[in-house]
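Notes follow the structure.
Every protein chain except one is present and positioned as in the full complex.
Now for subunit A:
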């Protein structure tokens, strides 16, 4: 039996729907974006969009609208209504079209109406006595517009106030117009028509004929302006010109359409404020655009302010290792029509290299740069001079400076192995110097802008930096030699730390001492025999942490109480295999830690959970932040031979680069693969193997006919997996001796396939039309011929995403050093909505543990809209009978990441109490279980 784990690497990026309104509070202007199963909530601010919350749903968002409950006297924030495929929730009076059914809903389903003729679009009208719906429908004669009044008492449709037969043959949208105009606008392929029963006005502007209008949004509450977007990504403004009659009534005088400019191909549009429009796209990147009063040189009124990357639809993809680092990169064919592009995706954090200098033995230079980093005028020239200067200084002192810190604008502290020096920066004059009384060498030191702590063997000294003077305040002797120390000021202590963190040799412990008296606060035995090499106190998202890196690349991290110095929540991760050096830097106004080692890692916090992201660099020995005019917000990174200056990409994003390419397909060849040096192709119902003749021409070697339509092919050795249009998967074996195909086994379930992959010799992965993944198993040991011919469906998982492509490979380094990663193999998949996920095999014990955890988490996590997790898979169109489900559900696992600490503990306690796992293993299981799976798998 094989057990598989499905996890999301990149959430869906294609935008299905968006709305604007006052949602989080009456004052906030919010933008809500629906991305298939996820909902993102933003606040619109003067600086741009600020994310507030992101929620996942156990269902696909089909329609999204904001509404305000009318019964409440006080103005409530508008409440969100979410409609799942066929269920409607929290709707005052809603209208849903499900297939050929029209549902009118109140608190519950009010009425349904079967639509025999094809309904194209339906909307409620404004300004009617009774709720009135207006719809476009098609019958053999053409398309017509009709209105119906909804009788809430009888739950029936009654004849409405007006109708219009034989509107344009391609009429596709109804836009209800608010009062004073009332009525509706009907958008067609060539014309735009206004109706309200007694007034009829049609225009046929030539500009809209080029393409089809697919979305609209009202700009003004009075309905005088509308935005229209078409399939070519053009944005139009529809203006309703009004006219005041003698009796004071306002009527429509004329309609105008103006081309504003070009954007991404819009799926939905929403007008935010101040001429800013959000263009949600499913086929390309979503955009935030500004509508200007005046046109630019190209005649466009549209200026793109911000672009939101969208990978969907991922039509094809493959994993390559371009940089030969053992870390795969994913190349996807993304987008459609004019938005088509090739994108390169890599896990972790990208460093954009700006400059690099080859400098052997660079150790000292980087440390000096630590001092120069706050200088605002450093340029490349100056940099090289600084490097040279350092070389001179080191030469004269014949010692390497350990640490340099600019204390005031003109003074800096230089710590070398023999002394601590206070130097003015301009004149390079020595102001004050401190030496160990017996002249012993300083082994380690740490300083901030007001304090210096240094260790000479077992003795710790605490110095204070006063104006023009270094003053020794106290000293103490530790039990063992000091390996590393840190006095980074935390909290609101304004540049002065009351705690000193120390790592010791011999007993391998991390200790916290109070300053200035060096009284011990806390002692934490790290265990093992590897000494701590770097210790660091830092603050992420308001929580304080102590990080301690060992000589073997392992990292311990603890929660730190800065008042008492007590450590809690001990955890361990393996970052690399070499001694690790920890450095802090700030990126996008959040603090991060850079762990320098053979596998450099950036540590940051997301939702109060530390995240370890690897960097696209081979080896970094030292790192320090650099912020100068020439290199704003940069990092200086050094290894044994090179100094590199680069900027860091936005954290927590897959690294995406875009290029443009075209793909050409001819004939009804659905799939082609290289197979034993020959060409295997699927042509309609036939799987055909071509061999190369001596003249380099293709000649048919053999065929297999027993398919309805062979859409997908995958091969492994002599085996071929065929994905049929509607008959699931088929396993063929190629017989090289006979030059023929043999049917080995087939899955007899009527699955309409969308992608297939061979997991291993016995297990086959498929994705089908109803957004499910399934695993089939070959039973070679079966006793009867019939059983051997059947691929048994052993696992089923409702993904809720349409998978277009599977690809073997992983975006992380394969040899992680951590052999405990309990997974095997990895298959990436890409979906229509731009989601990238991973399927990996795990052992039965892990499967049952994770399944148990998932079930328990489901009891703790409240789902949005009260749509039960257990209902989600059953939303699949296909009935699944008592099949064993051995694909673990991960919808909730991704949820765990966003759990607060307390909720997570709650879930864990539940699990622990059940499994009889000792409390001590809590950390181990949690860390190895979820974080390993989630972060190491991706």
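Observations on the structure shown:
In the analysis below, a contact is a pair of C-beta atoms (placed from the backbone, for glycine too) under 8 Å apart; a residue touches a chain by one contact, two chains touch by 3 or more; residues count from 1.
The rule we apply is simple: contacts and distances are computed from a predicted model.
Not every chain of the complex appears here, and the one that does not is recorded in UniProt as "DNA excision repair protein ERCC-8", selected from "DNA excision repair protein ERCC-8", "Glucosamine-6-phosphate isomerase", "Cell cycle control protein" or "Ragulator complex protein LAMTOR5". Note on the undisplayed chain: of the listed residues A:769, A:792 or A:855, the one touching it is A:769.
When the omitted chain is restored, the residue from A:11, A:282 or A:343 that touches it is A:282.
Listed residues A:688, A:714, A:778 or A:798: the one in touch with the omitted chain is A:688.
Only one of the listed residues, A:66, A:315, A:431 or A:473, touches the absent chain: A:315. Within the whole complex, the absent chain has one touching residue among A:249, A:668, A:694 or A:781, and that is A:668. Along subunit A, the points of touch with the absent chain fall at residues 14, 114, 116, 140, 282-283, 312-313, 315, 336, 667-670, 683-686, 688, 700, 703, 705-706, 708-709, 711, 725-727, 742-743, 748-750, 752, 754, 769-771, 785-786, 789, 802, 804, 832-833, 877, 881.
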